[in-house]
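Here the complex is missing a single protein chain, while all its other protein chains stay put.
A, B and C are the chain letters, set down in written order, and residue numbers restart from 1 in every chain.
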Amino acid sequence: MSTTDLNAPAIALAGARQGAARPEASALPEWHNVRAPDARTTLTAAVTVPPGRRELRIFFSNPNALFGVTFLSIMVLMSIFAPLISPGDPLNMVTTPFLWPGQDAAYPLGTDAMGRDVLAGIVHGSRISLFVGLAATALGLTVGVVVGAVAGYFGGWVDDVLVRIIEIFQTLPNFVLLVVLVAIAQPSALTVTVAIAIVSWPMVARLTRAEFRAIRAKDYVMAARSLGFGCARIIFTEILPNALPPLIVTASVMVASAILMESALSFMGLGDPNVVSWGSMIGSGRELVRTAWYLTALPGLAIVFTVLALNLIGDGLNDALNPRFSEERS
Amino acid sequence: MTTHPRGVLAPTRRAFLLSTAALALIGTLPGVSFGAEPVQGGTLTVNIGNEPPVLVLIAHTAGQSVYLSSKVTEGLLTYDFDFNPKPLLATEWDVAEDGLRYHFKLREGVKWHDGQDFTADDVAYSIQALKDNHPRGRATFAQVKTINVLGPHEIELLLEKPSPFLITALASSESPIVPKHLYEGTDPATNPNNIAPVGTGPFIFKEWVRGSHVLYERNPNYWDAPKPYLDKLVYRFITDPAASVAAIETGEVLLTVGANIPFTDIARLQASPTLGFETRGFGYGNGITRAEFNFDNKFLADPKVRVAIAHAVDKNFIANTVYLGHAKVLNGPVNPALAKFFTPDLPVYEFDPAKAEAILDEAGYPRGGDGTRFTLNIDPTQPAGAPRQSAEYIAQALDKVGIKTTVRTQDYAAFVKRVYTDRDFDIALEGMSNLFDPTVGIQRLYWSKNFKPGVPFSNGAHYQSAETDRLLEAAAVEPDAKKRFDLFVDFQKQVVADLPALDLVAPDSFVIFDKRVVNHTLGAEGFGSNGADIYLAS
Amino acid sequence: MSSLPRIARALRRTVLQAIPTVIGIVILNFFLLQLAPGDAADAMAAEAGSATEETMAAMRERFGLNLPMLDQLLTYLNNLAHFSLGYSPRYSMPVSDLIGQRLPGTLTLMAMALAIALLIGLTLGSLMAAFAGRLPDRLISIFSLLFYSVPGFWIGLMLIVLFSVTLGWLPSGGSGTIGSDLSGWAGIVDKARYMVLPATSLALFYVAIYARLTRAAMLEVRNQDFVRTAYAKGLSPAVVTVKHILRNALIPITTMAGMHVGGMLGGAVVVETVYSWPGLGRLAFEAVMGRDYTVLLGILLLSSLLVILANAVVDILQTWLDPRIGEL
Partner (left out) sequence: MNAIVSPAAFTPAPGNGHRLLEVEDLSIRFGASDPVKRLSFSIDRGETLAVVGESGSGKSLTALALMRLLPRNARIPNGSIHFEGTNLLDLKDRQMRAVRGRDIAMIFQEPMTSLNPVATIGAQIVEVLRLHEKLSRKAARQRAIELLDLVKIPDPAQRIDDYPHQLSGGQRQRVMIAIAVACKPKLLIADEPTTALDATIQAQILELLDELRRKLSMGLLLITHDLGLVSRWSDRVVVMYHGDKLEELATADLYAPDRHPYTKGLTQASIRLDEEVHYTAQTLAEVKVARSTDGRNIYDVKPPERRALPIPATDREQLLVVKDLSVTYQGGSKASKALDGASLTLAKGETLGIVGESGSGKSTLSKAIMRLVNSQEGSIVFQGRDISRLGAQQLQPVRRDLQMIFQDPFGSLNPRKTIREILEAPLVVHGVSNAAERRQRLAETFEHVRLPSFVADRYPHEFSGGQRQRIGIARALILRPSLVICDEPVSALDVSIQAQILNLLVELKTSLGLSYLFISHDLAVVQYISDRVIVMKDARIVEESDHRTIWRSPKTDYTRALIAAANDKGGRPLAPRPQLHAAAL
């Protein structure tokens, strides 16, 4: 479990899936050390599938993962075609406030306290929520991977310094740091994204560092060094591709956490007021949770299902990516 | 009434008459006991929303502290709903015809909670401290030239110029009297007594668990025995609106004031047979919502643009949709609740987007290719709730007439810095208190001499009008009530014409209480009174 | 070999590593907070609703905000060097007292939440491992993920509506019956009644994490050679699970639980807001909003110490669980 030394729940969740059971279809014995030298010959020599195909097959044979992919695809399509599904600015106050879902066929999901169409909000909100989730993850992942890779690969004082920095960020309570950052930068979709990335990169860095330290000692990295490969080449072409599987799993969970963090920020009144996100819908509906609970429940459900879908995808990816590579790396 | 006379120990004739008059008045009010015998005992748990920074308002003005400070630390006077003064620590008072001398006789036999006697020295010290330290006291007592202690229970204030509002500023929460022996020689702002107060009031400070509650206990040696009736008074700080509502519904708090209660829940709570609503008793607040225009913005500096904006915004929408009807539409800077200074006789900018567009076209701001004339930002004072919703509405309304408007949210400190220090704003959507008098609560927003970058709640618009200045300055020292009223009416007309700010609505304030809680609102101070009369009906 | 020297070594290492971290946190946050628009005087004036030039100046002087930034930092570091967290003019009390008041509440809440999360998580995780790959595994997995995916405040509010308003079983907020002089068992019961809902709200988020971690760890350990050895001895599956698998599986879980101590403090902000719980999370939030740097820095320092302490506790726990740790 290279990931047990991680701090954040999101990554913990990803980490928790490291070393999950192999898929039942596999013909591999379960005991780790049932192998004489050269044992894997017979297990893999006959397999002539390009890498990736097998993982995809395992991934798509997992019903949970399939559900996740389907739901997320719908969400992504919805966000892409939002202007077609629901034309106009979702912030527009179009009709009577507090229409309950089903009360008016023109607004099937009802309207909020300001007479805005909830359906339009959810449709358009998917854009911001997914954008914040994906962009924050991309950013956090990039920074985290670079820092983690440098620390893990070079070791020594570079590692010491970077680990200190990572530790400083990890020791700070995540959400408090997030609030401080957003308070400094003023809430907008961009600053919220960057702030979420800032609080999430250390976990990625830690994970990457652990993977790099493990892979760095592998013979094929030794071989690359002995062949005179440059550091950048070794990091990006030799180590990184092999460190990716846990990072991919982590990324799916990070997107989910970023969406949750955005909604929590909105709950505390620190969301972007000029765009609709699921979080901001919950944030503005939270006071009305007793009287018009659908205003929080509907975007809440959108978040729950999206986060669930992302987590299920993460699960599926883990099942698909892990077994072979955990073996390759063992 | 016979066994527990409400009178004072040695009432002067005048004071006696006053208190009788007050009694008569009270007797006619609904929700207030008459005939019923006050019950001794019980604990009243109150939710005041945010946690107050201090428990004594000698050098502070924080809104939440009002409900706590007055219970322990009393003032000289208390007031009925029409701001007529009634005796508290002062038993008799009179103001000279020219308004330059205030004379007080103080109650005898009153002791501080630590056993020391209450004397005129305490009053003299407190008024000087308020003049030196209190953010509003500096203005209220600005004209006080000399404070003379005439005897152990007698004091006079001599003024430079008349301060007609001074007599209404002596409530417990506005001008508390603190024990000199605990404050002398210290900085009143940081005196430890501020967080663990010793006062003369009906309740004794017991504990303040930060983040959780403040606990007061009955003062058994209160000068107005057998008051107070309550054994304990607990203040809780529930910030989450939904949780505040839950606390009322479950009966965990019996009274809620100053907490954030969603307007949607109010209708539901009003249907409850056990709950009562009180909208009076906010005479020291009188909040209004206004959109202040930055005159340093080149568009907003143009009066036509401001007029166009006034026509573009439907105040009724804000009152009805944002506040769900729990607000009154304003045409001027004075809250109707501040009845002594309110005039309905003001010009109205009717809601007419077409007219707004016409004015903007005429003023030379045609719609561009994308339909936009120019762009503005609007900054609501709070990032959530009614201010933000109002801002969102205004942004939309302005969008419709071609002014592309962006809502920017930030926390309160950042808002204050942005508007008053950095002046990096176009339209600031603010909640402002009129307070108990326009000279104290309104003048600061319009007086050109109060354009002070760095000072919050000053003249943020950078509005400058010689006529307005003249009217405000004259009203500030005008002892005659009628003349003063006329000056303020002229002032209101002037600023409605100049539009340094668009006054939107006056939101209602509520005390939501369990109907067993009796006598919590008896005058202009409302729950900000000393609370000696409150009891829990069985 | 006794485990005491190992524990002592682990502690010393932890402390030595902590010092640069703590200094880094102070300096980083100090400058970070300086970037925030507005200062404590602005915040207090905003809160008060009125101010004058004189009061603003007086406040800035009291807060030390009129000093150059570096001086402020040096003053703060100097205070720290004398084991003082400074004084909060906003709260008119020493920061250490302020934090001290809230610390017990926060700690009990976090401990309770962690206990609930671990209890449910371990149970669900063991079930999932037992049914790995089959329907119950997938169902429990989705079930636990649901709690992970639902925003915490929503769960909190719904629990209040259900258990306080509708059923009237539990109080909706606060940390104890105020002014009651309950002591002994009655006092504990009273506290517990107030703690159930917030602790559960805080815990539910972590349940999914522990459940999954437990599942993974159990499956991982289940395939280890020594488990095969245990079976080869003729032990029954139950004995193997309890005596051989569980203890080994606990090791990664304790690591993670230790890591969550810091995170819980952040997550507590929302829960403490919903339940008006007098905790450090809420205080931290208010300190940010009030630009009360001394308080915020104090809390951040404390939370980092808390994390370090938690790590030390985890170290000790693991030293006990796993004799290999601390040998080198």
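Rule of thumb we're sticking to: a residue touches a chain if its C-beta (ideal position, glycine included) is under 8 Å from a C-beta of that chain, and two chains touch if they have at least 3 such contacts.
Please read these numbers as outputs of a predicted model, since none were measured by experiment.
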item: Which displayed chains the unshown chain touches; value: A, C
item: Hidden-chain contact residue, picked from the options A:E211, A:E238 or A:D315; value: A:E238
item: Touching residues on chain A - with respect to the absent chain; value: 24-27, 29-45, 47-48, 50-51, 218-220, 222-230, 233, 237-238, 241-242, 324-325, 328
item: Interface with the unshown chain - residue positions in chain C; value: 1, 224-226, 228-236, 243-244, 247-248, 251, 321-324, 327-328
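Following the convention adopted for this analysis, only the chains that are shown with their structure count from here on.
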item: Chain-level touch network, classified as line, ring, star, complete or other; value: complete
item: Chain A and chain B: spacing of chain centres that average the CA atoms, whole Å; value: 49
item: Centroid spacing, where centroids are CA-atom means, of chain B and chain C in whole angstrom; value: 39
item: Whole-Å separation of chain centres (CA-atom averages), chain A against chain C; value: 23
item: Multi-partner residues of chain B (at least 2 other chains); value: 242, 246, 410-411, 414
item: Overlap residues in chain C, where contacts from two or more other chains coincide; value: 36-37, 153, 157, 161, 273, 288-289
item: Of all residues in chain C, those that touch chain A in their complex; value: 17, 20-21, 24-25, 28-29, 32-33, 35-37, 132-133, 138, 141-142, 145-146, 148-154, 157, 161, 205-206, 208-210, 212-213, 215-217, 219-220, 223-225, 228, 252, 255-256, 259-260, 262-263, 265-267, 269-270, 273, 281, 284-285, 288-289, 296, 299-300, 303-304, 307-308
item: Contacting residues of chain B [partner chain C, same complex]; value: 43, 45, 51, 53-54, 60-63, 133, 135-136, 138-139, 187, 189-190, 192, 194-195, 206, 209-213, 215, 232, 234, 236-240, 242-243, 246-247, 249-250, 252, 410-418, 420-422, 433, 444, 452, 454-457
item: Touching residues on chain B, where the partner in the complex is chain A; value: 241-242, 245-246, 260, 262, 264-265, 268, 321-322, 382-385, 388-389, 391-393, 396, 406-411, 414
